[in-house]
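Removed: one protein chain of the complex. Kept in place: all other protein chains.
Letters A, B and C mark the chains in the order given here, with residues in each chain numbered from 1 onward.
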Amino acid sequence: MSSTFGTLFRVSTFGESHGEGVGVIVDGCPPGMELRAADIQAQLDRRRPGQSKMATDRQEADRVRILSGVEFDKTLGTPIGLLVANKDQRPGDYGEMSQVPRPSHADYTYQMKYGIRASSGGGRSSARETIGRVAAGAVAEKYLRETFGIEIVAWVSAVGGVEAPDIDSTQVSRMAVDANPVRCPDAAAAAAMEAEILQVRKEQDSVGGVVSCVCRKVPAGLGEPVFDKLEALLAQAMLSLPASKGFEIGSGFAGARMRGSVHNDPFVRKGERLGTLTNYSGGVQGGISNGEAVLFRVAFKPVATIGLAQTTVDMDGREVVLEAKGRHDPCVVPRAVPIVEAMTALVLMDLLLRQRARRGPI
Amino acid sequence: MSSTFGTLFRVSTFGESHGEGVGVIVDGCPPGMELRAADIQAQLDRRRPGQSKMATDRQEADRVRILSGVEFDKTLGTPIGLLVANKDQRPGDYGEMSQVPRPSHADYTYQMKYGIRASSGGGRSSARETIGRVAAGAVAEKYLRETFGIEIVAWVSAVGGVEAPDIDSTQVSRMAVDANPVRCPDAAAAAAMEAEILQVRKEQDSVGGVVSCVCRKVPAGLGEPVFDKLEALLAQAMLSLPASKGFEIGSGFAGARMRGSVHNDPFVRKGERLGTLTNYSGGVQGGISNGEAVLFRVAFKPVATIGLAQTTVDMDGREVVLEAKGRHDPCVVPRAVPIVEAMTALVLMDLLLRQRARRGPI
Amino acid sequence: MSSTFGTLFRVSTFGESHGEGVGVIVDGCPPGMELRAADIQAQLDRRRPGQSKMATDRQEADRVRILSGVEFDKTLGTPIGLLVANKDQRPGDYGEMSQVPRPSHADYTYQMKYGIRASSGGGRSSARETIGRVAAGAVAEKYLRETFGIEIVAWVSAVGGVEAPDIDSTQVSRMAVDANPVRCPDAAAAAAMEAEILQVRKEQDSVGGVVSCVCRKVPAGLGEPVFDKLEALLAQAMLSLPASKGFEIGSGFAGARMRGSVHNDPFVRKGERLGTLTNYSGGVQGGISNGEAVLFRVAFKPVATIGLAQTTVDMDGREVVLEAKGRHDPCVVPRAVPIVEAMTALVLMDLLLRQRARRGPI
Partner (left out) sequence: MSSTFGTLFRVSTFGESHGEGVGVIVDGCPPGMELRAADIQAQLDRRRPGQSKMATDRQEADRVRILSGVEFDKTLGTPIGLLVANKDQRPGDYGEMSQVPRPSHADYTYQMKYGIRASSGGGRSSARETIGRVAAGAVAEKYLRETFGIEIVAWVSAVGGVEAPDIDSTQVSRMAVDANPVRCPDAAAAAAMEAEILQVRKEQDSVGGVVSCVCRKVPAGLGEPVFDKLEALLAQAMLSLPASKGFEIGSGFAGARMRGSVHNDPFVRKGERLGTLTNYSGGVQGGISNGEAVLFRVAFKPVATIGLAQTTVDMDGREVVLEAKGRHDPCVVPRAVPIVEAMTALVLMDLLLRQRARRGPI
């Protein structure tokens, strides 16, 4: 009962790593928008593993099929069903690992919650679940871009201790982001991040990182006071991502150290509208967009699957030593970029429809 | 349509600074729990302004009345209506300020969203809205404590640049937190924080801070996979608070700099259950509580209302200089403590009922 | 968790017969609409008991207070809190009756559901709960009328065996409905209904009836395919009313006996729009309004409280004879008229906002 997100643009994801496939139902997409599988595939391809030597080399096609809601390449206004088949549909025999809850994975908590769990371990906590999010987000993003010119761009701003704090959020583009495999639009920082990731891989370890995101041309007025504030829904969306541990908007945690006289964003005239001179607010005041760029950051922990041996206990409390086999992403943050963009699009789209309900004509 | 929070324990808040009052409807509270106004009043009193020389000296009684849902001091299982009357019910004449959107307040965004706004400016963005949350949270917390022994304790861990990082979250109590007016259970840090706040007040400025929170004895299994993960709902809850700018759980942003071999929390036997040796996860894995303490932090920006003059523009774009009159809290973080606890209780309570639905009693 | 209705125009009612009061929070009302307590009071007065000799003579003022969401007589777009105080706030000592579940009341089912119940017996099943619905409905109806010219008129079309089938739904007005105390706009039928009710009262019995309702000038396009069809939400709304046992739209149960060649409503040109020649559909096709009048009927059972002695058993299964004391409405159908209108307004308003979200500009 928790795989549904949104009030008016409502997405319901489904699927485990094993089984027929993973996908999403997108309910509430406005009718009449052009939509082809290729529009969705682009972001799925950015999410796909195996894009560089830094990532897992498991090859998955991840081709999306449109099951419903579109005819003659136009949305009908009815639920859009999107499905990506799994290559390996046999529930695996994970042997030892199915008896031993892997440290910092969801094996143990799923077992405690459900009294049963998928043989692959974490079930819905698998990164593969995010395919449905990315597919749905691509639909939302297309509408936001074509109807309101909204631009959403995310990038890697830190890998481990390597940071790239000086990205110009007013200009950064997806092309610049994709110019290198770590998806950091600062070439020097990107090189250092890549070196860090390769080193970590060599050590059979993993490392965390930070994804930053900017939303430009968001109209003022999006976000619902009180519980569904724009930043509150973004925070929920981001903390719902696998491995995320933190969210901050505008000044974020740094803002806690500031004085009001500095932090306050004075209004200035910007052409026909009011804008703000600074943007410590991150484009949001009182939970509602103010027309400035929406800026936020998401922290991701190092992935839990590592090659190094780990001492832990099995479900009966007996000590065991675990060693993961096969190849694993030492750093998922580059692949998190399109996922962050997708969740952002879902939040903005839903709030946009909700605001339109309030003030538009029928 | 956004003043409602929760799926099974559902709270709907209402009220502006002016008008008859502020309050909340709590729908879904289990029947048969003892409940008196005094149970709720305690947390409201901790939230109330005017508790120390550091806070605004506006005196408000903020007495809660139980309108419904309770009879002979027992909950009936029906909606519990809670109301706190406003002292000053006349919509104010804020004069100049009603024409000039205050920097980093919600005046401008409410105007853009609704085409109208309360004379007091931010309407529902007023800190007074949080009264309903605190009242509802007190009901949830009482149930969590009495039925499952869950303990929720929040405290101030930073004011501006003054930090108190070394609080023992396994032991910290509300009594320790309330031992000083800044609500920091580290006496030395508290003294420095108090000095900082008084200095800021003298300068007619404001300052931000951080609230930390621990939830002890949370049973394993709370939190719904995918969008309603425990940390995702906590993040939404915290970012829905006025002036909050960031949320992190467990290792948080620091986790982004760590290696997996360090960050992974190995399982160990803890009496009859499995526990973890470290707790970088913050008590949550795959979005589900694992039985360890849930630990998170919330960043608050400096409040926007300051005595210092600010250059800004009015709604027509004409430059003006604003100076707030009267006394204002230079730092709201101490008062945020019970609000953070309340929102935490609402999240845990809702997830607990949802988990109980699935498997029978927890 | 069930006292909330609506997706975008969301109402949450609260309150028992005893306790401080009953009321409602209306979240999602568009901003800028003129609203005074008097606008709401009018429908509350029509709902109020004691309006004629046929009804209970308990006098209750039932004055509504606007707690929030309105300033200078204009809606702010924020939650509108509405409260009606209870005269008698002491939980009653119902003596014997609190031990004996009254036949066809909710005493027994509340006890089974909650393990506790209000001393007044049915708790939220009390007719007094509908005050919140009527108050919220008055707000919705005002918006529908002023913005789209929508007219909602309900009337009594049957009391016991006395029917008034020939009301002209294209013309019937509230004034005509209120021309007599049974609220049947057919004077002859009304007289027979009144006689029937007085006879039933004399016999210390009760009698059921039917309320019919027409919605005129509903724009085409309201109603969401599949589960939230216009008729589905109307059915939920009507069957959620105390004592209602049936709902039918357009041809209703009579339609089950018809042939398609008769039942189909051929399209014809009606000025600038398409209309239908007949209206067996009741203004709805595929769950969506077609621009014709929405027509439906609601069946109400005889009220359960009667003066006649009834043999039943107490909670321990011991046979007892119950005799209700005091005066009771022998027929609630006339008072159900404004309640049916209110629920209709809530459904239309919510669907209207949902449709506006889909196709309007921001």
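Note that a residue touches a chain if its C-beta (ideal position, glycine included) is under 8 Å from a C-beta of that chain, and two chains touch if they have at least 3 such contacts.
Please read these numbers as outputs of a predicted model, since none were measured by experiment.
Novice: Just to confirm, in the complete assembly, which displayed chains does the hidden chain contact?
Specialist: Per the contact definition above, the missing chain touches A, B, C.
Novice: Which of C:G137, C:P185 or C:G282 touches the chain that is not shown?
Specialist: In the complete complex, the chain left out is touched by residue C:G282.
Novice: Could you tell me which of A:G32, A:G149 or A:P165 touches the chain that is not displayed?
Specialist: Selected residue, touching the omitted chain: A:G32.
Novice: Just to verify: which one of C:C215, C:A235 or C:V294 makes contact with the chain not shown?
Specialist: The single option touching the absent chain is C:A235.
Novice: May I ask which residue of C:L35, C:L76 or C:A106 touches the chain that does not appear here?
Specialist: In the full complex, the listed residue that touches the missing chain is C:A106.
Novice: Considering the whole complex, not just the chains shown, which residues of subunit C touch the missing one?
Specialist: Missing-chain contacts on subunit C: residues 1-5, 7, 13, 101, 103-106, 108-110, 112-115, 122-125, 129, 158, 160-161, 200, 205-210, 220-221, 223-229, 231-240, 242, 244-253, 255-261, 263-269, 274, 276, 280-282, 284-291, 299-306, 308, 310-313, 315, 317, 354-355, 358-359.
Novice: Given the full complex, what residues of subunit A touch the hidden partner chain?
Specialist: 1-4, 7-10, 12-16, 18-23, 25, 27-28, 31-32, 65-72, 74, 76-81, 83, 91, 113-119, 123-124
Novice: What residues on subunit B make contact with the chain left out of this view?
Specialist: That gives, for subunit B, the contact residues 7-8, 28, 30-31, 77-78, 225, 353-354, 356-361.
To be clear about the criterion, only the chains that are shown with their structure count from here on.
Novice: Rotation angle, subunit A onto subunit B: superpose the C-alpha atoms of these two copies and give the value as a multiple of 5 degrees.
Specialist: 180
Novice: So how far apart, in whole Å, are subunit A and subunit B when each is placed at the average of its C-alpha atoms?
Specialist: Spacing between the chain centres: roughly 26 Å.
Novice: Using mean CA coordinates as chain centres, what's the gap between subunit A and subunit C in Å?
Specialist: About 45 Å separates the centre of subunit A from that of subunit C.
Novice: Do you know which subunit C residues sit against two or more other chains?
Specialist: 7-8, 28, 31, 77-78
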